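The complex appears here minus one protein chain, its other protein chains still in place.
Lettered A, B and C in written order, each chain numbered from 1.
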Amino acid sequence: MAKASSLYPGITIDTPLSGRNPIQADGLVVTELPFLGKITLRGDAADPAFAAAVKSVLGTDLPTQPMTSQRVGNTRVFWKAFDEWLIWTPEDAEQKLGADLNAALTGLRKSVVDVSDYYTILRIDGPRSRDLLAKGCVIDLHPRAFHPGQATGTGFHHATIFITQTDSDVFDIMVRWSFADYLWNYFADGAREWAA
Amino acid sequence: MFLVKCPWCGWRDQTEFSYGGEAHIARPLEPGQISDAEWGDYIYTRRNTKGVHAERWSHTQGCGRWFNALRHTVTDVMWDSYKMGEDAPTPPKDWDGMTCCDDHKKLAEGAKK
Amino acid sequence: MSQTYRLAEKGRLDRSQKLTFTYDGQSYTGYRGDTLASALLANGVKLVGRSFKYHRPRGIMSAGSEEPNALVQLEEGARTEPNTRATVVDLYDGLTAASQNCWPSVKFDLQSVNQKIAKFFPAGFYYKTFMFPASWWTPVYEKIIRRAAGLGKSPMERDPDSYAQKFAFCDVLVVGGGPAGIAAALAAGRTGARVILADEQSEMGGALLSDDALIDGQPALDWVAKSLAELDRLEDVTVLPRTTVSGYYDYNYLTALERVTDHLGPQADDRIPRQRFWKIRAKKVVLAQGAIERPLVFADNDRPGIMLAAALRTYINRYGVMPGRQVVVFTNNDSAYKTAIDAHTAGASVDIVDLRENPTGPLVKQAEALMIRIHKGCAVVSTSGKHAVTGCEIAKLSADGKSLVSDTTYIGCDILANSNGWNPSVHLWSQARGKLTWDTEKNCFIPGHAGPWLPVAAGSGTGAYDLGDCLSQGFAQGAAAAKDAGFGSGEVPKTPATAPLVEGPDRMVWTIPGKKPLGHGKAKHFHDHQNDVVASDIHLAAREGYLSVEHLKRYTTTGMGTDQGKTSNVNALAIMAEIRNAAIPEVGTTTFRPPYTPITFGAVTGQNRNHLFIQERTSAMHPAHVENGAVFEDVGDWKRPWYFPKTSKSGATETMDEAVLRECRQVRETVGMLDASTLGKIDIQGKDAAEFLNWIYTNKWDNLKPGRARYGLMLNEHGMVFDDGVTTRLADDHFHMTTTTGGAARVLGWLENWSQTEWPQMEVYMTSVTEQWAVCTITGPNARALLADVTSMPLDPETFPFMAMQEGTVAGAPARVYRISFTGDLAYEINVPARYGLHVWRALQEAGKTHGLCLYGTETMHVLRAEKGFIIVGQDTDGTVTPMDLDMDWIVSKKKDDFLGRRSFYRTDTKREGRKQLVGLLTENPNFVLPEGAHVVEDVKPKPPMKTLGHVTSSYFSPNVGRSIALALVADGINRKGDTLSVPLMNGHVEKVTLTDTVFFDKEGVRSNG
Partner (left out) sequence: MKKYSIFAIARNARTHHENWERAWRSPDPKPHYDVVIVGGGGHGLATAYYLAKECGITNVAVIEKGWLGGGNTGRNTTIVRSNYLMDESAALYDHAVQLWEDLSDELNYNVMFSQRGLLHLAHNVHDMQEIGRRGNSIYMNGIDSEFLSPGQVKDMVPIINLNCRYPVMGGLLQRRGGTARHDAVAWGYARAADAMGVDIIQNCEVTGFKIEGGVVKGVETTRGSIGAGKVGVVAAGHSSVVAEMAGFRMPLESFPLQAFVSEPMKPIVDCVIMSNAIHAYISQSDKGELVIGGSGDPFISYSQRGSFDQIEHVVGPVLELYPIFSRVRMLRQWGGITDVTVDRSPIMTKTPVENMFFNCGWGTGGFKATPGSGHVFAHSIAKGEMHPIAAPFSMDRFHTGALIDEAAAAAVAH
């Protein structure tokens, strides 16, 4: 939903899916998680200085195993690549986190980029979530193959997505702003077969 | 649609990757010192191997990293992948690409002996 | 008519559900559980189609997906569907079908005259004729051939149904739900493995559905039911009836088409997909596809009523139809005796014609005991009947099977069932790169060495026809597959008890001699019923040198029909082997290719249609553009405002030309605003970022000051321009790059590629931020005043000069404002995080009211930049253009030793004089706008060919210059400025043009200061 900015008074802020009602079907709800903070962090995890500096800011070690993530409070840190992490923060926490990371990492090989608006996140919740994702996702999301806390980049037809499971039947899917409408429409169309 | 082994993310659908052509083609260090023909070969000429081909892939939709892999271009079976800068693994000389990846470890060990 | 041929008791039908259907305008009834074919046979309809070439009457030959003959046009209107095999259509109430490829009707088909002149249509006849006169081929001969060919008719309306795709993963995929497949699924499923069991039929059970076998002393179908119930209880087992596995691709990727609602008939609502296309990645695959019966190749073996023996048995037992009263069973093996026995039991009078002199199996004994007449050592040598078979002649065969050694005897019959043994279904095995072996005992191809994905086969698909063997193979392979996939110990469930199958040997006579030598007389020995290919065509092909099985296929079209030769291929190659005096495996098979049976395009596409075909990417300001009445242009997958037509009070809407003229003028007079969000943006960080850019761009970057921006050209290693854009240094180790809209992904890929693979030691990281930033570009003399209304940033040229960047707030939102210009006028590119984009756009629009703000789109942008001679990569360049060709030598650093593409400048052709170079063109008639793409010549000839010097890349009417302007790539153009050349157009007009500089407006470049 478009809404008033809490940082800049009097300003309406939007997401690519502003104004959409959740997609609802039997065993399925799809909603947008708007305005989460998102930061791309890059650097050399093998460099102890880098690891320590990041830990001093995040309060946790960076995940170094492919497809894993860490959660500290409301912040989630995902392994994106061997030298890249994605951090999701609560709304409006990204500026401070970004600044803190930059400060802590000064002089080290690194990159910190705010990508909060580059992406948005769709949440699929319900026992049919896997069936919906199976309409386009090329990775196996069966409970034996993919667990809560795991995360990876992959594809959904034309969209590149980053997917993580947060709970037994809940998946959060991050997608570029300009592909959000497409993905949303895909889900909406796909959910029709279970429409109440 | 074959599978490609990302050295980090594991075996994934080929559609998640971008192909980057033949591997181990280094850019000439002194382009000014080489002939037009040598420069032309660097940009255009490729082994185009029928058989075991060393090639580059990027896990574009996944981790986004480039790596190298050996694939048999007759059957599209991938022997293994390896990170940039690492040496290529060595499948047995007579590997015909008609084995499944599960067997490659065994084959590789056999070849060493 | 009311199901005269329906048996009282038998069949897996729900007789409480009587269904009405229409065939060729006539109404009939059938039951739930029927196929269209079984229902037609129950109603005594045998003639269902006309053959491809000769338009001979054709009936129903099989009871499955291998059917070559009984193709119908299913339904009418939007849901019509050509070439549908009646044998696989589940009957539903209200079904409508019609015969196809015949006119005016299937009974009286005018083109059946082709039969009479069949002698003139041997294989390949069209390669030998229709050559004279040459000019007649396309308009006359080909038209006739096209009309005559082609089978059914395409739908002419949009499909009202929906389709879906499903990506599935499993440990064990079992293809085929006969006894072997069910056993495999049970064995695998019990280990806890994820199992998918797919069968193309409406029910699981395979051959058992047509059989009366016992398992553990109980009807086999009880075992099937019990097993399915168990599978249903296993959480990770999915059983998919009506699902044909269509393709077996690399790494155990298999596709399957599930017919979700086809058996229910047209649905009122398209919410439930009509068909679902499965894309399955399996760890292990068990192929239990069964076997397909092979017909005998005998004279006139194509009349309606002539069918496969097992098919007749299926009609009797599974569908409760005894389609005739007098049955002849013609066989070379024991299995067809079951058909004879069942037909006899169903009340028909039965004759068995057995090629074998001395058949011995227990089934033979059983038939003898039932007093069924058996004509041993005999063959059917002719058949008769106009629209359906009415009888046949039989005769004794010589020991070599090549000739008749007795007079013929006539037997009246209305059904002629025949069997030439079985072909295991090795299609998917072969698609999976598995080798085939010819089994000399069973006379068929069976799976040999497996391909890399190591599928396993079980059941009659391996040539094991004994039910017990099928079950035990299924259990064993299912258990082994699960174990290989990491489940269970490999322990094999115990096979239940079944009666052993005891069969005598077959007698192979690949071509049954007729009364006349092959190819003489009228009789035809069909092996490919659908494409009307006969044994004598194979002889002809061989005679003419088309000896390879692949040439045979293509010369005669054998096996190229919608059935892909499921019943014909092995017969064809066996006949070729005989002719060549070669062993059958030496002749070999043609290549098995997907799909196993034809798959609907709709299903392959699934949801990827209409608005989901390819994403429509839009910027954060898109809602405002829609409100403002923008007309959009497709740029890559983006929808960008092209122009903003105004509607006058009288209701007239501006044309594109009018809108663009107005927008162009107003931008230069007051101020305009463009949505530039789609430009690619890349955040570049790291201590080596500047050095990296030195490699990537032709100019120098290490000397750029933070807060300042610079334009760059990017080349590939061929030395050709492939992208351009402005890049800003945000900090020593931090740059913000922009790229063209269409080039964004390519450029990022290019940078990543070099940094990761060639220069991994460089400290530089790229991150795409295209959508992070929404960009409102304001440009024109009033731009500064407008911006001043919505920001408190200092805007005076000293503090905020051209090619500089400032951070601050605009309209209350955090912003980076870049003072760069693509119009040549004073301009600001206001970047805000996308969430603020719509707000800022609206705020600027509002504030702009007092500054004469006009919204403009990409077309005006193109005109304005052309006025200034700014290039558009991809329009004024095409991948063959160097910076020097663009007269942009100034941007190529002479100080750098190297950068990407530099070496290519020194190649003979690249450094050559007289290359095509970018110049301006002014037409003689200032109002004449050259078409883009028109060519420039020196010597105009009355008509082409004319030697051209280059072409117009950009061309517009420029209201600001007050005339038309154009850019062109012209050979040696830079040296030829001032010359007058010509542009001859395709409509005959020739426009004289003068070569000029590329800058048409504000040559002094003062306007960018405001």
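Convention: a residue touches a chain if its C-beta (ideal position, glycine included) is under 8 Å from a C-beta of that chain, and two chains touch if they have at least 3 such contacts.
Note that the coordinates shown come from a computational prediction; the quantities given were computed from them, not determined experimentally.
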| remark: For the full complex, contacts between the hidden chain and the displayed ones involve B, C
| remark: Full-complex touch with the removed chain, picking from C:439, C:633 or C:789, is C:633
| message | Considering the complete complex, identify which of C:505, C:594, C:852 or C:959 is in touch with the unshown chain. | response | C:594
| field | Touch criterion as defined above, residue of C:19, C:392, C:512 or C:540 at the omitted chain | value | C:540
| request: Over the whole complex, note the residues of chain B touching the chain we left out. | output: 1-2, 14-15, 18-19, 21, 36-37, 39-41, 43-50, 53, 55, 71, 73-76
| request: Mind listing the chain C residues that contact the chain we can't see here? | output: 79-83, 119-120, 122, 125-132, 134, 137-138, 142, 145-147, 149-159, 161, 163, 247, 249-250, 253, 255, 279, 517, 519-520, 536, 540, 543-548, 550-551, 554-555, 557, 560, 562, 564, 591, 593-595, 598-602, 604-605, 608-611, 613-614, 616, 633-635, 718-720, 742, 874-875, 878-880, 904, 907-910, 931-935, 937, 943-946, 948, 951, 953, 984-986
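One rule holds in what follows: only the chains that are shown with their structure count from here on.
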| message | For chain A versus chain B, what separation do you get between their C-alpha means, in angstrom? | response | 32
| request: Would you mind listing the residues of chain B that make contact with two or more other chains? | output: 13, 60, 64-65
| task | Check each residue of chain A and list the ones that touch at least two other chains. | result | 138
| remark: So, in the complex, the side of chain B touching chain C is made of residues 1-3, 13, 18, 20, 26-28, 31-32, 34, 36, 39-40, 42-43, 56, 58, 60, 64-66, 75-77, 84-85, 97-100
| Complex contacts: residues of chain A adjacent to chain B | 66-67, 80-82, 84, 138-139, 152-155, 160-161
| said: So in the complex, the part of chain A that touches chain C is made up of which residues? | reply: 2, 5, 8-16, 35, 40, 42, 109-119, 134-138, 140, 142, 144-145, 157-159, 176-179, 181-182, 185-186, 189-190, 192-193, 195
